[in-house]
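For this view, one protein chain was removed and the others were kept in their places.
Coming up: chain A.
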Amino acid sequence: MSAERRDMDAPLAIEGHGSRKSYLVGFLLSVVLTAIPFWLVMSNVLENPGATSALVILFAVLQILVHTFCFLHVNTQAEGGWTMLAYIFTAVILLITIAGSLWIMYHLNSNMMPGMMPGQMAETP
């Protein structure tokens, strides 16, 4: 029982779930990285919606990284690097799922909708 307790305590001691500094730095960065995209969209700063979209996505990716390191404490040391490995693996699958779905469905829409096939063009009323 006592050995089990020590096993339980040890990881918690070396885990190091952040410091006041890491939380405050993460919070300040998040505030900036949230305020800028909201400001870009709400006051329509850039005339070009494409450029605004690209910037908004960039800020989201940056903020997700800030949260991952400052709040979730994913790094090469935590849990012997396994959390980071699982995180990278998930990120890859996530990108494949979302980007792949959008890609396939976009092409299905543009190629397979009735009346869109070259041969059918004449037949449609």
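Convention: a residue touches a chain if its C-beta (ideal position, glycine included) is under 8 Å from a C-beta of that chain, and two chains touch if they have at least 3 such contacts; residues count from 1.
The working rule: contacts and distances are computed from a predicted model.
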{"item": "Missing subunit (named according to UniProt) among the choices \"Cytochrome bo(3) ubiquinol oxidase subunit 3\", \"Acyl-CoA/acyl-ACP dehydrogenase\", \"Tripartite tricarboxylate transporter substrate binding protein\" or \"Diguanylate cyclase (GGDEF)-like protein\"", "value": "\"Cytochrome bo(3) ubiquinol oxidase subunit 3\""}
{"item": "Chain A, residues in touch with the chain not shown (by the definition above)", "value": "5, 8-12, 14-15, 17-20, 23-24, 26-27, 30-31, 34, 37-38, 41-42, 49, 52-53, 56-57, 59-60, 63-64, 67-68, 71-72, 78-80, 82-83, 86-87, 89-90, 93-94, 97-98, 100-102, 105"}
